[in-house]
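Omission of a single protein chain aside, the complex is shown with its protein chains in their original locations.
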Amino acid sequence: ARTGLPEAVYAEGKTVAQLIAILSEAAAQDRPLLLTRLATSRLADLPPDLRANLDHDALSQTAIFGTPPQPAAAGVTVVCAGLADMPVVGEAVRTLAFSGVRAQVVTDVGVAGLWRLLERLDELRAARIIIAVAGMEGALFSVLAGLVSAPIIAVPTSVGHGVATGGHVALNSALASCAPGLVTVNIDNGFGAAQSALRILHAGR
Amino acid sequence: ARTGLPEAVYAEGKTVAQLIAILSEAAAQDRPLLLTRLATSRLADLPPDLRANLDHDALSQTAIFGTPPQPAAAGVTVVCAGLADMPVVGEAVRTLAFSGVRAQVVTDVGVAGLWRLLERLDELRAARIIIAVAGMEGALFSVLAGLVSAPIIAVPTSVGHGVATGGHVALNSALASCAPGLVTVNIDNGFGAAQSALRILHAGR
Amino acid sequence: ARTGLPEAVYAEGKTVAQLIAILSEAAAQDRPLLLTRLATSRLADLPPDLRANLDHDALSQTAIFGTPPQPAAAGVTVVCAGLADMPVVGEAVRTLAFSGVRAQVVTDVGVAGLWRLLERLDELRAARIIIAVAGMEGALFSVLAGLVSAPIIAVPTSVGHGVATGGHVALNSALASCAPGLVTVNIDNGFGAAQSALRILHAGR
Amino acid sequence: ARTGLPEAVYAEGKTVAQLIAILSEAAAQDRPLLLTRLATSRLADLPPDLRANLDHDALSQTAIFGTPPQPAAAGVTVVCAGLADMPVVGEAVRTLAFSGVRAQVVTDVGVAGLWRLLERLDELRAARIIIAVAGMEGALFSVLAGLVSAPIIAVPTSVGHGVATGGHVALNSALASCAPGLVTVNIDNGFGAAQSALRILHAGR
Amino acid sequence: ARTGLPEAVYAEGKTVAQLIAILSEAAAQDRPLLLTRLATSRLADLPPDLRANLDHDALSQTAIFGTPPQPAAAGVTVVCAGLADMPVVGEAVRTLAFSGVRAQVVTDVGVAGLWRLLERLDELRAARIIIAVAGMEGALFSVLAGLVSAPIIAVPTSVGHGVATGGHVALNSALASCAPGLVTVNIDNGFGAAQSALRILHAGR
Amino acid sequence: ARTGLPEAVYAEGKTVAQLIAILSEAAAQDRPLLLTRLATSRLADLPPDLRANLDHDALSQTAIFGTPPQPAAAGVTVVCAGLADMPVVGEAVRTLAFSGVRAQVVTDVGVAGLWRLLERLDELRAARIIIAVAGMEGALFSVLAGLVSAPIIAVPTSVGHGVATGGHVALNSALASCAPGLVTVNIDNGFGAAQSALRILHAGR
Amino acid sequence: ARTGLPEAVYAEGKTVAQLIAILSEAAAQDRPLLLTRLATSRLADLPPDLRANLDHDALSQTAIFGTPPQPAAAGVTVVCAGLADMPVVGEAVRTLAFSGVRAQVVTDVGVAGLWRLLERLDELRAARIIIAVAGMEGALFSVLAGLVSAPIIAVPTSVGHGVATGGHVALNSALASCAPGLVTVNIDNGFGAAQSALRILHAGR
Partner (left out) sequence: ARTGLPEAVYAEGKTVAQLIAILSEAAAQDRPLLLTRLATSRLADLPPDLRANLDHDALSQTAIFGTPPQPAAAGVTVVCAGLADMPVVGEAVRTLAFSGVRAQVVTDVGVAGLWRLLERLDELRAARIIIAVAGMEGALFSVLAGLVSAPIIAVPTSVGHGVATGGHVALNSALASCAPGLVTVNIDNGFGAAQSALRILHAGR
């Protein structure tokens, strides 16, 4: 794109014909491509030659087509509250990888077990940029933002039930946080959080 | 009331005539009375003899009429996140006092400054019942519930702006909390939280 | 957990591999485990040896792994309005049982047939703690709270249609109740209500 | 109006000039008129001759202009939960009176004190039509509808705070009620409930 | 029920075992029964002897078990805006029939084709009670209430898309109607509207 | 503006200094200007020379500065449901006048008195473009759109109480209308509706 | 219809029997018919003779029955932001075609790639009427309305996730637009937008 950021194909809702056309064009131009929200069940519909060049990750429902740059560490840490947040963590990690950034991952540090989070504080404080992924009430965002001074990008997830269905409570917690300087992206938008981290990395150069 | 819990008069929206009638009846029966949401500006409208028996607290907008039992410690701690939550803390403390329970108060332990909360953890763990008061994103509720095993009654407050206006984010955070066994009352309902603590104290006898 | 409360595994959204890992670890440590939201259809995916140690209840979608303490009566009564609320009643009852507490159950006392509720009033007044489960408009919560002085934990259920879809009306009725001292948990959260009752029981010791 | 129902003037938001014009036309035609939402403070703006024919009621903010028929009993009972609901009760009672119907009023029978309601059950069961007025969680509607077989028109009021602000919880409780055959009007709409009762009375002739 | 109104079984969400138990008890007592929300696909699960006594209507998903009284005309007209509203019309008509009331039905008179409604005005004005069923924006309710003086019970339906999804726009239109004396029930609640009409018929005796 | 449409100044929230600067610049360029949402009370703050060139209309809170073209008839009719909708009608009429279009106005044709609307049908059918202004449940929009074939621009107004507070019910009624080809603008946006009519007039040339 | 606009059949939710009846009647009267929301999977249920006269379009789920007038250009352009908006574009285009209007289509001009939109500006400025179709945040509507002076009818689509689920953000963006004279229809309502364009075309004659 004109902004220099990698473009991605949002596969959900696209027909097989459309996906084939997009992949074929990328293949012809020898251009790597990131696909998000690509259900595992749809892989079988693609022609073998295209599928052979697709590195699909079932957890995050992402696929990398072609050969993007080799990822290198850049100070980005992705942290999440619980196991159910892992698909969104994966989307962020894979989007970063596609752009040449290898992220650190810290999982299972939800605030209900605060000591697990505090035990990993040094690791978190060493990060240059943090992407924080949490659902339910999203208390992790505020606690983190009070503990570290790096930029923190909250990704609220749709993990939750009752009033938390759909992720709006975690989103609103990120927005209403009493800890200053926290920013947020849309619910489940690991892709957007990674893009935002890439913007910050570029700004730092 | 038939449940043995103290009745209170919600003064907001009642006319002066109604308040005078209620107070006069209580005076005649020599029955102490708790009034909540009684604006300081309305005191001047009451006849001097009734006013003389009113112990009004400007911060919490509560008044105690007559002479309730002398409060004694019973293991209830009221904890809050910030200065702006103090009126609601006051409503809870005064309701407890009216029923003979003297509460401990721990303030300014919002999670944006987590260390302030952790420094007072022994004090909080010593409580038999905790009433936790917080607005904005209400992350305090989850952090507390992960740290102590006493009953915790959340009181979300209407402190906040933007998406947090009116207190719904704090309320939903209490409901959606990933920390188990947290219960909640309505926004700004310090009175209800105190009543609930009284129910628990009675159950423990 | 550090709070001394039993931990539970929320099975919905976890993969079979994750469940097997969690159960195997518990088996290795000879530690009993509570699983909630475990659909009956998923049992077939588990290896026979793990499944043999699972006591699964189809109605409440809960499973108890291993051998928890033998439940004994402790004064907790779970009451509900209608037949459709039974799965949530079951989740509360099983969570209590897992922690050694045998609950009483009173069903079908919705306020549309008030006399059925009044006929069981002595039974309800004898309880030390009440968990009240109701959907639709949740009027049961207020009526109960006006009749008994024990702690009452409301569990709004997602039973209802039209404006009541999802359980928000019952939840808001619990929060807005004109009867003082009622507390509530998230919609359909029988597990949380039981945990809260356990906190209260501990506080009473 | 063409439907044979009395027309009323909703005074709020009308200018003094408009009110004078409307009243003058009614005076010229010797036609009685009902005005609702007419603030006491606005009476002073009207010319003395018009004001002389206005019977204004401060509580309900209604005014009757001219001489409507003498009210007679017709079996309509207006029942409310608390003192704060009285302005809406008044609007209903005055609208009925303007159309020649004298209503019974039963107050202070909110479900938090269920026995007060049960003590007046014979009176309520004798009514031909019931208008039930309640705010907060509106549990009164369901309890009443389970106890009497007359038509019950719920009028939710905007009495309440936190989640109950504006009256939406009481409204939704009326709509979601588990007691069959309950109908409702808009929040605070005592006028509409009275009109509905008049329609039913006409239907019964 | 104690109110003298017929009780109904809401079949959705009940297990086959529960339905069989309920029907068997009714059969043993020779008591007719109304079932609502009973999907056609579930009939096959019932034992042949019970099914033989079930008169099931696929459109309205209602079933009448046993032999209720023979319906007779009583002045109730059910009117609807469009074809998609017919299942709800059916639920109302069948509930009335179960209680011995044969309703008139007027269909396809949505206000987008106002003349169709005006052509049937005499018929509508002859009704003693009107149940009006409409989805989308529910303009039919206000137009009808301005044209006839009988009691009008609005039943908003969940027919609609975009902002009208779920029926809330039609419901709010009924509540906010500028035509006085309109009452409403919950979305898609043809059963409740019929029960309300029965209450009014009883009041008229 | 580049689109050839007249620009307007939204006065609400602008300081006196800002308004003076804007008016002075227009005066210097001898350019007429439309101001909307200019409260009468703010006129006194403006310098006499600027005020002298302001034609302010108290009802619609609009002011025309300088001398716009003389308005001529162009087939636009503005129709409204009730007296309370007149300020919004005025905003539309004045915006059209500022652009040289003199509108017809038809008032007080709300659907609760359908005959008043039908009596003016010939007049309405003669219009080239209709701007329809209504609050509460906004049934007028659908009825009109079913009766005339001209473009109809709905302007929902914030007139209403209870569920209709703020105008969202009327807005949703316009959007969900069963009558095809209706379009809508934001609540109370008489200015936008007029601009849209101007776009249509230009398209017709 | 009386308004001279073509009527359409909304197929979703209609039974096969109803569709057959409607089509048969149209066939008997030799009257062309537009069907919307007709799923491809339902075609097989129709009798071969009716199906033979149905021109069904899978993308837009529309069908044209019989032989409508031959479409001719009339200055209507349908523009959309992304590939996912194409079904709604199709519904608008087909509705116009059914009424004899052949539309221009401009796709893939979402504002994230503003230059693509600016490159096609001359084409867009040549249009007499624009229908703009966009989901997610709907920024396309405001950008377009600031660039062209033709009437612009916004069609928000339900394309989006997280806060944008269901299309409400795009709808609200159209309503709140800072660009004057934009009008909108309901979410995904390509049919209504086309009808509105037809009204404008007629007005221009």
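Every chain is named by a letter (A, B, C, D, E, F and G) in the order it is written, and numbering of its residues begins at 1.
Everything below uses one rule, namely that a residue touches a chain if its C-beta (ideal position, glycine included) is under 8 Å from a C-beta of that chain, and two chains touch if they have at least 3 such contacts.
Only a predicted model underlies this, so the values are computations on that prediction, with no experimental measurement involved.
S.K.: Which displayed chains does the hidden chain touch?
M.R.: Within the full complex, the chain not displayed touches A, B, F, G.
S.K.: Tell me which of A:Q61, A:S142, A:S158 or A:Q195 is the one touching the absent chain.
M.R.: Only one listed residue reaches the unshown chain, and that is A:Q195.
S.K.: Tell me which of G:G82, G:P151, G:G190 or G:G204 is the one touching the absent chain.
M.R.: Selected residue, touching the omitted chain: G:G82.
S.K.: Which residue, G:L34, G:V101, G:A164 or G:L198, contacts the hidden chain when the whole complex is considered?
M.R.: Selected residue, touching the omitted chain: G:A164.
S.K.: Even though one chain is hidden, which residues of subunit B still touch it in the full complex?
M.R.: 83-84, 112-113, 115, 159, 161-165
S.K.: Identify the residues of subunit F touching the omitted chain, counting contacts across the whole complex.
M.R.: That gives, for subunit F, the contact residues 1-2, 10, 13-14, 18, 158, 166-168, 171, 186-189.
S.K.: To test your reading of the contact rule: which positions on subunit G touch the chain that is missing from view?
M.R.: 81-82, 110-114, 136-139, 141-143, 145-147, 160, 162-164, 168-170, 172-180
In this section, only the chains that are shown with their structure count from here on.
S.K.: Averaging only over C-alpha atoms, locate the centres of subunit C and subunit F and give their separation in whole Å.
M.R.: Result: the chain centres lie 56 Å from each other.
S.K.: Per the centroid of Cα atoms for each chain, what is the distance between subunit B and subunit C, given in Å?
M.R.: 27
S.K.: Taking the mean of the C-alpha atoms as each chain's centre, how many Å separate subunit A from subunit F?
M.R.: Going by mean C-alpha positions, subunit A sits 47 Å from subunit F.
S.K.: Two or more other chains in contact with one residue: find those residues in subunit B.
M.R.: In subunit B, the residues touching two or more other chains are 1-2, 145-147, 168, 171, 175-176, 180, 186.
S.K.: Considering only which chains touch which, how would you classify the arrangement: line, ring, star, complete or other?
M.R.: other
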